[in-house]
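A single protein chain has been removed from this complex, and every other one stays in its place.
Per-chain numbering from 1; labels A and B assigned in written order.
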Amino acid sequence: MSEKLRDENKSHSDDHVVGKPFPRCDAKDKAFGNTKYADDYFLPGMLYGKVLRSEYAAAEILSIDPKKAEKLSGVRAVMTAKDIPHNETITRFGQTHTVGGFEGLYRILADKKVRFMGEGVALVAADTQAIADEAVKLIQVNYKPLAGVFDPIEALKPEAYKVGEETSNLVCYYKVRQGNIKEGFASSDVIVENTYRVPAQDHAYIEPEAGLAWIDDDGVVTIQVCTQVIEHFREIAEVLGLPYNKVRVKGTWIGGGFGGKEDITVETYLALLTWKTKKPVKLVYSREESIICHGKRHPYVMKYKTGATRDGKLMALEAKLLSDAGAYVYLSPWVLLYSTVGAAGPYKIPHIKIDARTVLTNNTFSSAFRGFGVPQVCFAYESQMDELAGRLNLSPLELRRRNYLKKGDATATGYVLEHYAAFPETAEKALAALGEKSKSKNPAVKIGQGIGSSMTSYGRMVFLHDTSRSYVGMEMDGGVTVRCGVQDLGGGQASSLTQIAAEVLGVSMDDVRVYVADTALTPIAGTTTATRQLYMSGNATSMAAQEVRKRLLEKAGEILQSKPEGLELRNRKVRMKEDPERSVSLKNVVKACASAGIPLFHIAQFNAPSRELVDFKKGQGQVFPDFAFGTHAAEVAVDVETGKIGVLKLVACFDVGKAINPQAVEGQLEGGTIQGMGYALLEDVILEKGMTRTPSFSEYLIPTALDVADVRCILLESEDGIGPFGAKGVGEPSLVSAAPALVNAVKDAVGTRIFDLPLTPEKILNAQKKR
Amino acid sequence: MNEMEYARPKSLKEMDRIVGAAKRPVKFIAGGTNVIPDIRAGALSSKLLVDLSGLKELNFVKEEKNEIAIGALTTISNIAASRVIREKAPLLFYAAGQLGSPLTRNRATIGGNLAYASPAADTAPPLLALEAVVHTRRRLGRERKIPIDQFFLGPNKTRLAKDEIITKITFSKPKDPSKGSYLKLGLRNAMTISVLSIAVLLETNGNVCRKARIALGAVAPTPMRAYRIEKKFAGRAIDRKNIEESSLLIAEEISPISDIRASAEYRKRVTSVLFQRAIQEASRGGKP
Partner (left out) sequence: MKTYSIHLLLNGNPVRVDVAAQETLLDTLRNKLWATEVKNGCGKGDCGCCAVLLDGKAVNSCLTLAVQADGKDVTTLKGLGNEENPHPLQESFIQNGAIQCGFCTPGMIISAKSLLDENPKPSREQIREAISGNLCRCTGYKKIIEAISDAAPKGQLSD
């Protein structure tokens, strides 16, 4: 299916829209301050919501007394678990396709027990925000603190405190077995064994979670919210005990998502409060609430043992992964699966033994974050590669050259790569772009360079039977309307569709109007997650546009007395290829179709190629549709007396398949690299017995303009992606290998390796001391 | 519920009247960059906010024959743009440029920075090294001068009485202002609270140090002077041996805490390092 798509797209494009760095369709409104985000909407009579949150990480709730709060003048509703029709439901990952066994309990408000500090315990709606804030303070909750467990290693022990209602804190356990691990190490001349640790990372989108909900004139509970997944409307309906079509989610332009707005955040609270009060309700998280209460990147402990022969051939990998799922399951099983499948990296290793577990603790729950389990293992496997290179007296690049996967090779899970893998190309180009190592003028400052390669999936796991739909239609004046359920989190998801539609239908981007993210009115396009939108909705939009184009060209052929194959559609005109003077305006073709009763709109559904669920006993089978291959390179300056790290140069070299919009692709690579830099050097959600010690941007530090180097992007276009025009998705891949490149550069600079992120100045000094 | 009141006097006399007649406890506010977050955090309620930013006469940088005077309401960005400060007290100039962010610097005042008395207050180490005097005023014109090394009592605690405001800060013009340095170590290159900061001002005669003033921030309950180290330098050569010896001793002068930013151990280690660098930079004549 996708092969055909690519050919059709190629045949009539000299790519006069696609492939050009046109400004995105949403840029103007954002530049002029016209774009409305979730907190920018107001309705008359609107109430303000507030969530009362648990002060304990683990406790029994003995009683909740809302009376004082209810009596406060201006309070319109106080709700606790008992007021919720269905306080518990299942978090689903497959949206329309249910895949068994990995669902997690999603509880709206804590009932008898709290599992993490910040868990929602009660809801309030009031006439003003100040009254709502005051009211939550008046709700009397009687807690009985419990011991709790905060270390995932402890949580695995049989005697550990049980976070949930099950008899074990273990959420799931995956294995990958390939070859014979004993043999593998026996035939290794060098073995490197290390334990790597990574902390929780906060998405730190500049827009906090927010939404507005109301009941419309037809009794439909409508939630307008910044979300990456409008399809949560089904879960919201289940919570309220309503039919699915009585709940509507309208997604807003999102001020950053990165996976943090992938789970339900404010939606169910809003739905409940509006359903209870029958009035519009707004709910906005404070920054502290966002940092304390929403899901984080999974902290991991990773034990890696890698063996290689004297001439640098990898022979064996034994990896034990343990991730901290936090208080609720959410997407932990899926994140773990990504880690497990990606734990060996883009390398050929004949003997593999991977054991991966994720466990509940009383820390803030962990869930999706750009990279989804792959940045963690990439840090481990790329650090291992450099350690091995050092032991083998090979350069980091050379060791990788001898082991990179190629098209036709089998990965750790036995899947044979069907598309071009841009190695060692991306590594060579990235390293070359760093240039000569800068010279340090200061004896206390050492310069180092490093690389990190990754193979990161785009598109959802193939057993989820992913689909996306898009509507493309012509207006009577030759303009184009696209309706697609895509959620735009700032990565140009909506704009790509206008660029694709414009390309196929021979108009400019300005002629295309896109409507997005409305469960009632736009065809469902699936989640904005898993780097899937360009691939899925791009293909669906392209297909829909192709169908409309086909009808236009048939009619134009009648008008111009030509076969449709002899025509081209460009610049709002249909012309004969062989005789460009013979043409008809697009507008007139549209009119002619309208007169003839030919519908000039089409809803297309793109189905991703699907497979059955992978076998979890041995972890063999295809999990992902395709991968983006790339390498980051970094040059750092380390002050060995203070430990401070300065980033001098950053390079991101990726095979992007086809750059639909080169400027937008660079934007993704630049942003992803810096977010990875933050992960490597600055960011740490510090939890002490479940209490967040970094609740604001004063304590949780993300890079400022003075901390970063300009990222140099090198885009390779193999056109061998499975997205429209041969594109690959790079939203997540752009982050994954950034941290390892920096860590390897630091090792190159100072000769010591740090095994846990972030690389704080203190850790650098301590490591120096040990030498 | 938190209900506050507000007044913005246009003169000191009017301020006296307002403070005198106040039925609620008074909280002075100027730039607001510390007070407003405290209000938001619920640390201040039911107060009368008396806004000093209307007192235009307290907003100045004046160079006299022997001293420099800075009005308490002078914004940090004005100090960071002042030619007088850059030339005559560069260590204060550099500190001002690293406080907060460009946005907060446009509102934050030097008086506010001192009155809030964070142990990491950015302007404190340079002012300590300059041996500044804090001029204050209570109601009905009662004025006093507090040497800055007696001004801070503890984290967020000063000698200021409840009705007392800072009017200006003065210091004698350093003999050789270029023999000063200011270094700040933070986890990030902007908008960062100091892990440690150090200000050094030297009076030298060739290679001999006649007088050294060394001040530190974020390594004790208050910004502080390292008097014992200063004594070690007085009259001695600024040479490698001396600097190294002193750098080992300075760790004993300070009492840093361990917090989410750094451990006490780390702070001690880098204090020695930054001390050496600050002395070297100051003796060379400041930044190149």
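Please note the rule applied: a residue touches a chain if its C-beta (ideal position, glycine included) is under 8 Å from a C-beta of that chain, and two chains touch if they have at least 3 such contacts.
Everything numeric in this text was worked out from a predicted model, so none of it was measured.
Could you tell me which of A:T35, A:S508 or A:N571 touches the chain that is not displayed?
Reading the full complex, the residue touching the unseen chain is A:T35.
Considering the complete complex, identify which of B:E5, B:E143, B:D176 or B:D239 is in touch with the unshown chain.
From the options B:E5, B:E143, B:D176 or B:D239, the contact with the absent chain belongs to B:E5.
Sort through A:R287, A:K591 or A:K618 and give me the one touching the missing partner chain.
Going through A:R287, A:K591 or A:K618 one by one, A:R287 is the residue touching the chain not shown.
For the chain that's not shown, point to the residue among A:Y56, A:F116, A:Y205 or A:F233 touching it.
Candidates A:Y56, A:F116, A:Y205 or A:F233; residue touching the omitted chain: A:Y205.
Out of A:N607, A:S696 or A:Q768, which is the one that touches the chain we can't see?
With A:N607, A:S696 or A:Q768 as choices, the missing chain is touched by A:S696.
If the missing chain were put back, which residues of chain B would it touch?
1-6, 8, 29, 31-33, 36-37, 39-40, 49, 51, 53, 77, 100-104, 106-107, 189-191
Against the chain that's been left off, what residues of chain A make contact? List them.
Given the touch definition above, chain A has residues 21, 23-24, 26-28, 30-37, 39-40, 203-208, 253-256, 258, 284, 286-287, 489-492, 663-664, 666-667, 670-675, 696-698, 702, 704-706, 708, 710-711 touching the missing chain.
Please note the rule applied: only the chains that are shown with their structure count from here on.
Measure off the straight-line distance from the CA centroid of chain A to the CA centroid of chain B, and report it in whole Å.
44
Touching chain B in the complex: which residues of chain A?
Residues 130-131, 134, 641-644, 682, 686, 693-694, 698-699, 701, 703-707, 760-762, 765-766 of chain A touch chain B in their complex.
Residue numbers of chain B touching chain A in their complex, please.
Touching chain A: residues 1-2, 185, 187-193, 195, 260, 262-263, 266, 269-270, 273-274 of chain B.
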